[in-house]
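Take a look at this one; I'll ask things after.
The complex appears here minus one protein chain, its other protein chains still in place.
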């Protein structure tokens, strides 16, 4: 679960990471009031969860209250890369001398927290990695012990921070590590971490992503409703309510598979044969007819989808159950969209027979079925 | 630093350990009010830090408000084993079916937290160890991981707890371990841990001792003033204010040594030759003349001390500095008490000469000096 | 002949009284897996498919001292506790089927297991099978057959898909390991590859990767260093997955510029490992690299 900047900064404050004075505002008046209280100049920051918010015009500086009013009005209600802006963070503008980068992530193969630091802040870590990979300093932390001050100092020295800033820097590293650990984060990031002209240091932006599987441990972070509404398309949100594992893409061939890997492989195979997958939808292992029906019904309602390709490898999942679910959907509604089914494994014969009798394309290999789906999508 | 029962129970509450409803009372009226609010019968418990409070009459049950008034009056202002009672904990009386024991301590050699549990609660662990050592179940915990529920369950099953109580028991073990770790405890103990007739479980008594060296991390536990006043004799309190490492005993020969081991050995040697040490006072390594003078002056003021025996092995500590400190004290006040000095090591010759010229007994071996001190104490 | 598990492996099922635990205990027994005990706290004294159930691993191990492997079907909130209990009771291999365990919990128990010398397989994995010998997992047993190809995979069903194709093409398997679809797993590709390298019964390796992390790139680097020398064929799922979105598996996500399928494919191809474009191609490429 991605946290908004203002939420992440609240966690930063709790763990002693300095952030600029700031307040959230949901209306223009609130923004003006906030600017008055904080003092000018301020920065108005759209609270959206998309990357590249700044370049897309989501961060505006304002030197006068009139400017605040005008720019807040411009931001609120607008769309930044498809995300509606309903809330601003109004922050005291900082006098920036230098921008650094600091984050904590999970080192998957090492199975440890990994700290990344760089003197090249203000751009995506991906870009730093491309342009000057030698400027990214890495350090894995022993999770049983936690980050130690000497490690934080070492990171600071290695990115070339002047000695007089090391004391402040240590607080950022320690605080960010604490946030990462306490809130079960997948990522805790400060970018940019600003050095100001008066020799202070501030977290200008803040990004925390909490492990979806651990959100239950942090009820204070968000109500269930708010949690689900984040960063999801309309259909993704609906899929969550239905309990489906669904991700929206921009193609026209609906994909259903059992198992995440198989579903991705199905998408890839469709693409390999020239088609465009519209989504990822995994019904998991051992699905019964009801779940099959629910998933199929869900995709059939999607306006962009022309053809649905269901790819089932029956292991624990039984092919006759799958067929039963498909037939339920067809019985209950008039389906105009084409359906391609690949069905193999446990009870394969029975399942195929049931579907053939209903006049549905059934294939036994993924490649054949994918080619057929692509062909049908072209015809529509 | 020992915490009072009511303080320990507050920590218990924060970590989900059930305790009886209760309130503190510093006056008889407050005790009556508390009993009214809580509901009768109640138990009045003197908040003192001595062991064996119950047997010494510090815990009284009251079934009526008159009884509360009478017994609170009896307790408040009384002395329990030398400790003045200024505060009571008024608690709802529990209907006890069984009493268990649970504590967390440091396993020194294993360097890990150690949990002790027993079905024989309500008496000192020392007594359980003597009478039925097989009834104490031990488990060390990996401090990098912390206590795991399965370990708590295992402990419960091993002390013979019925399966239906295991779920509650786990909360006590987990909570007590958390208290132990979070507050840098040397000891966290629940004794007795009551099983009530209605099948509930409650921490009836609570004892937490916080590592003196870690108290600075827990300013919320006690103000510095309150911290120092705990469990110390008048002279011990004064010694703390002077920054001396002092423990009061009940003999008449004052002891000063440099280094804890040497000071204890000095006490022991005095006792070995038939004398009674009045105290432990360690001036540590590398003491200068001022510290020597302060320590000596402090002991000379103690009414029970007849003879002061100062035993210095000069390593980093210089014997001439020690002599200088002693002479300062003698110059500044008229000293009636006898002083025996054992001085050896760095700059020994110079130190001895200085003291001999002032007419002070100086010895080069601990045994000789101890015998002399014992002899002098007998003469007074 | 095989890696990690064989017909002598003695298994304890943790969470045996649950729906999944009981169901798969039956399937494993049917396959021939030597299950000696089950554990569910509070349910000690029962039997499940003739297997005795105990309250604690300590008891189970005391009664069945030959047990050396456990498989965990415990819900996510209680699974880490079960893992610690398994490690502390001396299990050499712990297979964690459970999905949705918080990654920080997994991080902790994986490090703990390493410090104790226990091998964790999973979490969020189908388990491990040495066809014809033992199956400790939830994969359908009949699609595998004994042979000389090792399989290591981050996926479940996709593994079955490919394994079945191998079986049909005449390539039996020494051992197939589903390492799990979470960001952090116990046994990883590198460690698994090392085991297959040392196993005389394994002639070649099929690697089934997916987006997220850089385990595939690191395996490619290991091959480049000459630490894995047998023929390898790879398949990578998720070439069409968008960045920043979890694709079903908690670990299947492209983030901060790492984890892209194209990078993994390139890494393998650069060290001479053919990568199949579709799952069905795996068996064909295997024929090429094995020369039979």
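In this document, chain identifiers A, B and C correspond to the written order of the chains, with residue numbering beginning at 1 in each.
Operating definition for what follows: a contact is a pair of C-beta atoms (placed from the backbone, for glycine too) under 8 Å apart; a residue touches a chain by one contact, two chains touch by 3 or more.
As the structure is a prediction and not an experimental result, all values here were calculated from the model.
When the full complex is examined, the chain removed from view is found to touch A, B.
When the missing chain is restored to the complex, the residue among B:28, B:83 or B:105 that touches it is B:105. Among B:196, B:245 or B:361, only B:245 touches the chain that is left out of the view. Within the set B:205, B:282 or B:321, the residue that contacts the chain not displayed is B:282.
If you put the missing chain back, the residues of chain B touching it would be 51, 105-106, 108-109, 111-113, 124-126, 129-130, 142-144, 181, 184, 186-187, 211-214, 217, 245, 247, 249, 257-265, 267-272, 277, 280, 282, 285, 313-316, 344-346, 365-367, 370. Mapped onto chain A, contacts with the missing chain fall at residues 142, 144-145, 148-150, 153-154, 157, 163, 166.
Assume only the chains that are shown with their structure count from here on.
For the pair chain A and chain B, the distance between C-alpha centroids works out to 55 Å. As a whole-number value, the distance joining the C-alpha centres of chain A and chain C reads 27 Å. Among all residues of chain C, those that touch two or more other chains are 108.
Counting partner chains per residue, chain B shows two or more touched chains at residues 144-145.
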